[in-house]
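Take a look at the structure below.
One protein chain omitted, others in place.
In order of appearance the chains are A and B, and numbering begins at 1 in each one.
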Amino acid sequence: MKKGYPRFFLLPGLLLLIAIIIFPLLFTIRVTFSSWNVSQSGLNFIGGENWGEMVRDTRYWSSLLRLFYLSFLTVAIQYVLGFAIALFAWKGIAARRFYRVLWLIPMMTTPSLMAIIWRSIFTEDIGALNGLLSRVGLDPVNWLTESGPANIAITVVEVWQWTPFMFLILLAGLLSLPKEPFMAAAIDGASAWKTFARVTFPMMAPISIGAIMIRLIDASKIFDSVFTMTRGGPGNATETPAAYIFQRSLQDFQIAYGSTLALMYLILAILTLTIIGKVFARLSKPRGI
Amino acid sequence: MTLTLKNVSVTTEKDGVILDNISFEFKPGRIYILIGRTTSGKTSLMRAIAGLLPIDSGQITMNGEDFEDKPIWERDVAVVYQQFINYPNKSVLQNVEFPLLRKGLKKSEAREVALASINKVGLGDYLDRKPAQLSGGQQQRVALARSLSRQSHIMLLDEPLMNLDYKLREQLRVEFKEIFNAQKDAVTIYATTEPPEALILGAEILVMHEGRIIQYGSPTEVYEQPQSTTVARVISDPPMSILPVSISAGEIRFGDGYSQPIPAKMKNFKEGHYQVGIRANDIVIAKSGGEKGTISLVEVSGSETLVYVDTPAGEVVLQMEGIHDVKVGESISIELPGNRLFLFETNGALCVSPDSAGE
Partner (left out) sequence: MYKVLKATFITIWSLFVLFPIMWAITTSFKPESAVVNGATFIPFLEYQPSLIGWKAILPGPDSLTNLLTPTLNSFIVTAGATAISLIFGSLAAYGLSRFTYGWKNYSNADIIFFFVSQRIMPPVVLAIPFFLLLKELKLLDTHLGLILVLTSGLMPIVVWLMVDFFNALPREIDEMAMLEGCNPIQAFFRTILPLSKPGLTVAGMFCVIFGWNDIFFALTLTATKVLTLPVAVIALNGTVTPYWILAASTVFSIIPLVGLAFVIERFLSRGNLGGAVR
């Protein structure tokens, strides 16, 4: 077929995306070799100073490490819970459609605004959670000013906000599964658990991988909840790279250094996610994606 | 409008050679039956003609005009697939009108032609239904009406009855014959895996195997004179039993076992190894003697019983009229009447075919 037709479809979107993204990307790369900050704006050249500083910046690396476990932990919880409620909403409960709507709602809410609400829940003196705890006779917890509870609070918010996304993708997947394998399992007299382990779960593998990847991509950008609820604190106990970079570049206005951190963050995110994607692809190879 | 293929070859990375140097001239007003196994290249040949499969080498011409530079949408080829492909969002009438309007007919003309075509396939009462609201047979009729109404110069049907039930197939086969014969100057190519279909439609038969056309002729020619064991297998239903034999001292010996006097027609062949083929309905159960074997499978189809027998020489399939009570594992003796045997070289080429059928 003539080349024009295939190009007609792909190129407008591809070029538009490249046009939007190319300048920011090139600019970011260039600016990391300058010293653009509050007192000095413009693209001078200072070599690899920013990169050297980054290597020594332990606050940055610990924020990356924190992001790593925070995103894996939250996505894992989202997947398990999302799968569980998707199975319930799939069949076998009354008022299915009611629950389906209800369980989708958190995904529709604006994360940055819900984070404000969550802050008012977790806040220590007048918050809802400590209020409830005191009513059942428990001591209040320093949800936002103590490292451990603060991380739990962030995790709870992320799970609340994004489990519905998993739920939606997995439920849609479950609803599109062919019926025959289940009939075969029923004829063989397989138990509910066996049917799940041998039929449902394997058939859901490709779609699970897709959902987990998309969630990991978005979780790598955790920002709203952290920024609104704890500002990365107490100390830096809940700080993610996005929050740290936000502070360095947009609040302290160290544009060059902030961009260096941001670029490294992007490179690491792409590398990690590509590796994870490849591992998943290999794991599911026998069934084919 | 003559459709000519010259040395057409297609190789793909995934499947290797799928069309192997095909040359053929399709003449207008005739029906050509492509018969062959599932992967023999029938579909690929049709896709190449339609322009859906780019060819690596060779030439396809229509009345001398090269098809290569013509994109699919200018070739004016009508295709009916084995899956019932219609536009799911359009009604029956809109489905049939669509290609006509694309061809530039006026709205009123298109409607008239479409209605005539829909009535011809007997769907006049279903004009406003969506394909999903029709049965499989009806959907295939819509696809057929759509392709027929176009009056294309080339009409390709790729196992159009494949996914239909038995009764409907019988009925449509008969209808096809009339419909195709009415297409006066079109080249009609019809692919099938089923020998009875090929024989009933009774046009010219092209036997395909591994991307090549291995025999071409009238149904009787191909049926009675299969040029090779491959053709014999493809064109016989149930498949012809092919057994290794040796000819020596005026006898024909099956494998290492049973032998019988050599039939008159084979007397002139020199001694040595050959293969014989025999159709299932020509094999009889021996009252005494004959080749001994064990029944490995029994199939009852319609009013016939097919018995698969493992003999020392190889597997033999025999067909018995009526329903018989034979059991898997029983031993049985069969006789292979000499005047019904095909003789092939060990490389598969035909030596002798029996006298024409009809006993």
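Some observations on this one:
The definition used in the following text is that contacts are C-beta pairs under 8 Å (C-beta built on N, C-alpha and C of every residue); 3 or more make two chains touch, one makes a residue touch a chain.
Quantities reported herein were computed from a predicted structural model and do not represent experimental measurements.
Within the whole complex, touches from the chain that is not shown fall on A, B. Of the listed positions A:G48, A:G131 or A:G235, the one in contact with the omitted chain in the full complex is A:G131.
Among B:I18, B:L34 or B:V79, the one in contact with the hidden chain is B:V79. Across the interface with the omitted chain, chain A contributes residues 1, 5-10, 12-14, 16-17, 20-21, 23-25, 27-28, 31, 81, 84-85, 88, 93, 97, 99-114, 116-118, 120-121, 125-128, 130-132, 160, 164, 168-169, 171-173, 175-176, 207, 210, 214, 217-218, 220-221, 223-224, 228, 241-242, 245-246, 249-250, 255, 258-259, 262-263, 265-266, 269-270, 273. Contact between chain B and the unshown chain involves residues 50, 52, 71-79, 81, 83, 85, 87-89, 98-99, 102-103, 146, 150.
To be clear about the criterion, only the chains that are shown with their structure count from here on.
Distance between chain centres (mean CA atoms), chain A to chain B: 57 Å.
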